[in-house]
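One chain of protein is taken out of this complex; the other chains stay put.
We call the chains A and B, going by the order they appear; numbering starts again at 1 in every chain.
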Amino acid sequence: MTSKLIQSATRMPRDSNQTIRKVSLGDITANTILVFLFVVITVPFIWSAIASFQTPHDFVSGKGFLPSEWTLTNYKKVFTDIPMTRMIANGVFIAGTASIGGVFASAIAAFCLAKVNFKGRALYLSIVILTMMIPPAVLLIPFYTIMYALSLIDTPWALILPHLTGSAFAIFFLRQHMLTIPHELHEAATMDGCSIASILFRIYLPLVKGPMSVLIILNFMIHWNDLLGPLIYLNSVEQMTPTAGLSFFRGQFASEYPVLLAGSIVCIVPTTIVFLLFNRQIRQGLLISGLK
Amino acid sequence: MKKLKTILKDQSKTRRSFLKSTLAVGAGGAALSLFPGLTARAEAVSGTIRYSNWIGGPGDIEMWKNVIAAFEAVNPGTKIEYEPVGWTEYWTKLNTQFASRSAPDIIGFQMQSRTWGVEGRFEPLSEPFADLLDDIVSSQLKVTQAPIAGGIEQYGLPFRMVGASLFGNISAMKAAGIEYPSEDWSIDDFVAAAKRLTNADQWGTAVTGGPVDLNQASTFGARPTTLDYSTATFNSPEYTEFIKWQHDLIYKHKVAPPPADLSAQKEPFSSGAVAMFPSASWMYPGYREIENFEWDILPDPIGSHEPKTYAGPDNLGITTDSKNKDLAIAFLRFVFTRASQTEISSTGMPVVIDYLLDESRIAKEAASGPSNYGYFVKGAIERGEGYAFAPPFFEILGHIGDAYALIMNEESADIDGILANANSRIQQALDA
Partner (left out) sequence: MSEVLNIKSPKRTVFWLLVFLFPPTIGLGLVYYSAAQGLTMGFTNWNIISAPKWIGLKNFEQIWNDYRFWLAVSNTLFIVLVTVPAQIGLGLLAAVLLHRIKGKTSSILRFVYFYPTTCSVVALGLMWMFIYDSGGLLNQGLEFVGLESVRWLGYGNALLSVCVLIIWTGFGYISLIYVAGLAAIPEQYYEAAHLDGANSWQQFFYITLPMLTPTTFFLIVVTTIGAMQTFGQVYIINGRADSTLTIVQYIYEKAFTQFSMGYAAALSWILISFILILTVIQVRLQRYWVSYDI
């Protein structure tokens, strides 16, 4: 019975006008807007990418758009001035572990807060959401003291462990999703005598695969792009992540801008790969819903 | 050379060392390598310490790695863990480490020792470095000194200096028929030259509003604060006159652009956008790559007062969190050896007097450019001054920058009002 419900829900809702394939004014406007947005997003990146191939000399003398000579020196510098390859490995490990572990922990917590009625549930939820309002600057020093006491400074665990406990945003987001799943599904399961654990793992988690994938990717990005965390909790250059490593090119008096741009692009590549990898999951995941 | 030596001796009144008189500096080259003091204290040190500093510009990391490698080679069994951090993040990280008493053994800082040292976070260095203090430019030592009961204490030591000059696009000047100015050219000569240099493709000069301003501000008798850093003088008659003069450069004489119209993408001087540009020694590596035109340092134009040269130190200190103070002291002493100072001077100026004045060094730097490097060294030593190195230095810089943004970008700005505002804020910062 459960499978039939899921099956019926996977058909994509269709705009009823599309049965007749005619190009309407609405289509033209719609496509224009979409193209405009596309241009607005891509042009800044293209421009920066071009600049990253400029020689520092060209950049400083402001030769404008197209570089007089294309050069890979900036990219070379990114990999030779700092141990970028090692940093990328660090980044992938930290961001990956923190995001996957964190989202799973959040999903489990979201389930408890959405579907299990226990005393103090509303209070617990408020406490969770409240943490989103605390400015990180306040937490920085006490957190550091704790990590120092645990001898975790200058190890990747200082950056991973705090996130393995779940994040307020993920819990909130997944809870909203789970709330829209009707309880006929698990009522059927309870009749079959399932425990709360198996209900969670066999019904709910698969149903929120899509939102979870989105969250894992989002969190991966966030951890990957985190600048202050690695800078504060890590000391040695070998432990750094790429985003923190880039700050080495921002000096007090002179920033090497073309190298910074090249480095930014290098940093973007892993997240792009992750997004491409998970793209299919998201698309499929978003189609499944628990509604009739 | 001798005259300079005398000036420096006079400046270091509190500690006189008669060793100095036996050093043959005079006309001719310096003939020094290591200091006598260093060889006398060659105890064995071992262990590991952490050293953290910010990154001033490209080349800093390389420089420190070389100095550290040389130290570790001479002292086997030691390890200096170097932790460079980007400039803006450096202070956040230091802050966090200080708060949890886990600061690195040696850290770089600017003028904070006045408060930090007195509060017991920095090791006093007057005693372990007593023999070296005379060899260092005393105006640079002042920044890291703090008054304590019974005198002053050195809570940090400068390891290099940077300073400001007026840079000139010699090719552009030649094209405009302007000869290299004499050392006593006046402010009016400067404005006249700027007028001849301003055309469709370039500006005669530019207005900056930062530490490099000191060279011109001082010639109006203007300072942002009093010398003892107790009172703000940002809207004093002298400073107001200076600001109005700068404002006129933009709107009356039209020889300088409003700062907001200067593109941040290209460096104003090396791109040829500005012909006479107040800038600083930290730009040498960049300027040395200029291929399109000849460039050099111009003398500071003279107004109603003698112009000073902005010269400020970057310092190192030993934190009291350190668990291996002997090694830290040994490394710090190593920084003052000729070999290290040579390495360091690739990114700034050495602070050790003899090396600073070393003729062959000056000639070498002048050969790479600027040719008039000697003028700058002389200015830094004879007329060098810090720029409001009060403890709330960054706050003061912020208020000054804000005032500049409001004044210099509008033709009819309420200059007196804005300056008064900024001055009261600077005073608030000083009082805090």
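Convention: contacts are C-beta pairs under 8 Å (C-beta built on N, C-alpha and C of every residue); 3 or more make two chains touch, one makes a residue touch a chain.
Everything numeric in this text was worked out from a predicted model, so none of it was measured.
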| item | value |
| --- | --- |
| Where the missing chain makes contact, among the chains that are shown | A, B |
| Contacting the left-out chain in the complete assembly, out of B:121, B:160 or B:308 | B:121 |
| Contact with the hidden chain (one of A:76, A:183 or A:202) | A:183 |
| Sites on chain B contacted by the missing partner chain, in the whole complex | 91-92, 95, 98-99, 115-116, 119, 121, 260-266, 392, 394-395, 401-406, 409 |
| Hidden partner chain, residues of chain A it touches | 9, 11-18, 26-27, 30-31, 33-34, 37-38, 40-45, 47-48, 51, 62, 64-65, 105-106, 108-109, 111-112, 115-118, 121, 124, 127-135, 137-143, 146, 162, 164-166, 169, 171-173, 176, 179-180, 182-183, 186-187, 190, 193, 195-197, 199-200, 210-211, 214, 217-218, 221, 224-225, 227, 243, 246, 257, 260-261, 264, 267-268, 271-272, 275-276, 279, 283, 286-287, 289, 291-292 |
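Going forward, only the chains that are shown with their structure count from here on.
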| item | value |
| --- | --- |
| Partner chain B, residues of chain A touching it in the complex | 56-57, 59-62, 81, 140-141, 144-145, 148, 153, 227-228, 231-232, 235-237, 247-254, 256-257 |
| Residues of chain B touching chain A in the complex | 50, 52, 54-58, 60-61, 81, 83-89, 92-93, 95-97, 99-100, 102, 263, 265-267, 270-273, 280, 282-283, 285-286, 289, 291-292 |
